[in-house]
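Only one protein chain is missing; all other protein chains are in place.
So, subunit A:
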Amino acid sequence: MSSRTRKLLAASVAGAAFLAASAAAQAEDVKIGIILGFTGPLESITPGMAASAELAMKEINDSGLLLDGKKLVSVRADSTCIDNAAATAAAERLVTTENVSAIVGADCSGVTIGIVNNVAVPNGVVMISPSATSPALSDIADNDYFFRTSPSDARQGKVISDVLGSKDVKTVAVSYTNNDYGKAFSDSFVSAFEAAGGKVTIAAPHDDGKGDYSAEVGALAAAGGEALVVLGYVDQGGVGIIRAAVDTGAFETFVLGDGMYGQSLIAAMGDGVEGSYGVIPGTEGEGATKFAEAATAAGLDPSSSYTGESYDAAALIALAMQKAGSTDRTAIRDAMLDVANGPGEKILAGDLARGLQILKDGGDVDYVGATNVELIGPGEAAGTYREYVIEGGEFKTVQFR
């Protein structure tokens, strides 16, 4: 054997050993995909959501208890919120190239449906969305691989109907943003409100991104009603509708869906929205407080939308892995409802290490987390909502429903 061949052989052996070593290192790491709309209409809230999910992963890694010291590694991908093809490609990369064990995401209902149908179910990967709220996701054919820590808008429609009932409002007009979210939300609200004996004078869509909404408001005003229910986005057409309605004196009271919650609404409208009210997913209790403390310590804003839900999504994946005793994708799916619901020891946010320990010892946990997680029906949150009223230029909490 010439010296040159020998050197080559030695190099190959060294290379092979190196590969084996790195493979061993990777075996300790469990990849979790985080697919959210880092670009697109939700780009302002997704960084907080991703960081909250990673906060839960860090807490688990620091405990060192997951499956005898395995570490979670997050792999981020961009769902774009609106572009189904881009979202599907990004999810495909997570599942095939990055070989993730489970996915936190996606954020918007449209792309979430696309990813569930085209990637998650065909490949058998668990997906937990923190923020997709379309009722369509309740009866999607998901082989039980899809969960969500946010409630369906069908529930929110019912809650808004209840709020109106408590204020004795009998007739309303509805304006919804012209997309999957708005249409389904409006449908569920209208059916809940009419079932409760109320009357919807008109339910008309509005398109986002227009300069002028006076024509839309003209139709709403003609139909009339005691209040205008606005199911849109606060930085988009929703506020345009409210502005035109206030300017023309068409409506004085606005009832706001979750997409309309934001300080920018009060900044834009001032007195115009005084006395208006609405609901937003939100919880109170020890879990929420614990999460707020942990998030604030990590430099995050816990009141930003869907941060608690994101934290819970990542925590649920880890607990399900621990329960299943493996990182196998299907095993995670099968263990999910066991850890999310009772019976078992209640686990709050910030308490993940204790949960992992109990599961390791063969016990049972009931994950409560930051948002009082309770997965019902097809694996979605039952959902509590915070009812608020705008008074003195501030959002004041009335009660939780």
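By definition in this document, a contact is a pair of C-beta atoms (placed from the backbone, for glycine too) under 8 Å apart; a residue touches a chain by one contact, two chains touch by 3 or more; residues count from 1.
We take it that contacts and distances are computed from a predicted model.
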| item | value |
| --- | --- |
| Omitted chain (choose from "Branched-chain amino acid transport system permease protein", "MMPL family transporter", "Integral membrane protein" or "Cytochrome c oxidase subunit 3") - UniProt protein name | "Branched-chain amino acid transport system permease protein" |
| Options A:A89, A:A223, A:A353 or A:I376, residue touching the unrepresented chain | A:A223 |
| From A:G249, A:G299 or A:P343, residue that would touch the chain that is not displayed | A:G249 |
| In subunit A, positions touching the absent partner | 178, 202, 204-207, 209-212, 214-219, 221-224, 240, 247-250, 268 |
